[in-house]
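Here the complex is missing one protein chain, while the rest keep their positions.
On to chain A.
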Amino acid sequence: MGELCQAEIAIIGAGPAGMAAAIRLTQAGIRPVVFDMGNAPGGQIYRQLDVPVIGETLSGTDYYRGRDLLGDFSRADIDYRPRSQVWWGQCESDGVSLGVVDAAGVSRWHVKRMLLATGSMERSWPFPGWQLPGSMQAGAAQILFKEGGLVPEASPVLAGSGPLLYLLAWQYCRAGCAPQRILDTTPASRYRLPLRYLRGAWQGRHYLVKGARMMLALKRAGVPIHHGVEALEATGKHRVERVHYYWRGHWHHQDTSLVLTHFGVVPEPQLGRAIGIPYDWHEGQQCFLPERNRSLQARTRVWVAGDGGGIGGALNAEREGRLAALSMLTIPTNDVADRKRERRRLEQRRATDLAVRPLLEAMFRLPSHWLSEQPDTTLVCRCECVSLGELRRAIEQGAAGPNQLKAFTRCGMGPCQGRECGESVTRLLSTVQALPPQEIGYYQVRPPVQALSLGELAATATDA
């Protein structure tokens, strides 16, 4: 594995939080190393923005807003390492040890401080047929759109809940491939919630106005929107041929070759959990979030910023990145007062921006009993093909927690390492045992947290 590489500060991820943190650190004379799984900085939100493929009229303005950040990042003196995956990490008294794999092979790092800016992933939300080709997440469709200007040949069905669903529908309309229909699992009455959350609604009016405009544009384009869809199913012999949805007391059917789903996003947990950060269930966001203090610090030498610490969106991620950078700067300097002011300003803006979150969480709240109402044949673990019925039986036979359920059924033991089934398993156990998700917990996550090839594994073993 070669010699030990060293750095003052490592940042994992180059989305808005990681980029903003790196830029702020360079302003204080520190050259951070940034490990990024992507091929270019930007994360998922600003993917391909370094060499944009789609214009602003198609993407919407929020995408192009990232250009300043990308520009600053590319001009700053940063040890940026694209196509680098951190597969192992361990907190130590004098810093953090990391195992990194890139095109050159595996390397070991020791850094004094680390920022996790690993972002979020689409929430896994099983329904019958979700594993068929022709069923994709809305985020995946957006990536195809940003990466190559790719849109579906045949008009898709969009289903689920949350702002991204409408953004994608709006983008597809602009690109001339309007969706057949939108199956919104959010009841129509929820869209009146802003009237009850006036402070949040006022401070988040930018988001609400944007959402309302998109919905209006979709209605004008003649896209049917069904609010309050209660169940979903995709069927087909070898791929999706039809979607079925339960709406207003009846099952409805729609022929389609593509169903794009979105059920919100959750923090990507693997590295944070593997290095021992405690995660707590957040009732509003309906997922586990890492424990952080006001300075966004999760362990003595580890900080977490951006959506990986809690869902707040790209602007919030940028501010959190800067806040974390300020907190990581421990060397005393003569601009302490300036920094305090900078921190206060960032904290105020962050609080203003986050004020809309409780409203958005209430609006797009998912039914926590969804999974337990699915038929037994529904796959929960896509990798190991473990069905809901098998999980139910294992629970009846005494599998009391996520790790036991894993050992009983192989659920979560496949290549994705439980990313796609972890919170489903927590949710199912929580419903069956009538215990809060916090008490159920989550899988024990162990390295490697990124898939290594056999050759790479061998290289790490010879060093150990």
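The criterion applied here is as follows: contacts are C-beta pairs under 8 Å (C-beta built on N, C-alpha and C of every residue); 3 or more make two chains touch, one makes a residue touch a chain; residues count from 1.
Going forward, contacts and distances are computed from a predicted model.
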item: Chain not present in the shown complex, as UniProt names it (candidates "Sarcosine oxidase subunit alpha", "ABC transporter permease", "Anti-sigma factor" or "Aldehyde dehydrogenase family protein"); value: "Sarcosine oxidase subunit alpha"
item: Which of A:T26, A:Q48, A:T378 or A:T409 contacts the chain that the document leaves out; value: A:Q48
item: Residue among A:L4, A:A104, A:A154 or A:L435 touching the omitted chain; value: A:A154
item: Among A:G134, A:G272, A:G321 or A:G412, the residue in touch with the chain that has been omitted; value: A:G134
item: Residue numbers in chain A that touch the chain omitted from display; value: 37-39, 44, 48, 51-55, 57-58, 83, 121-122, 131-137, 139-140, 143-144, 147-154, 175-177, 238-239, 257-258, 268, 382-385, 414-416, 419-420, 451, 453
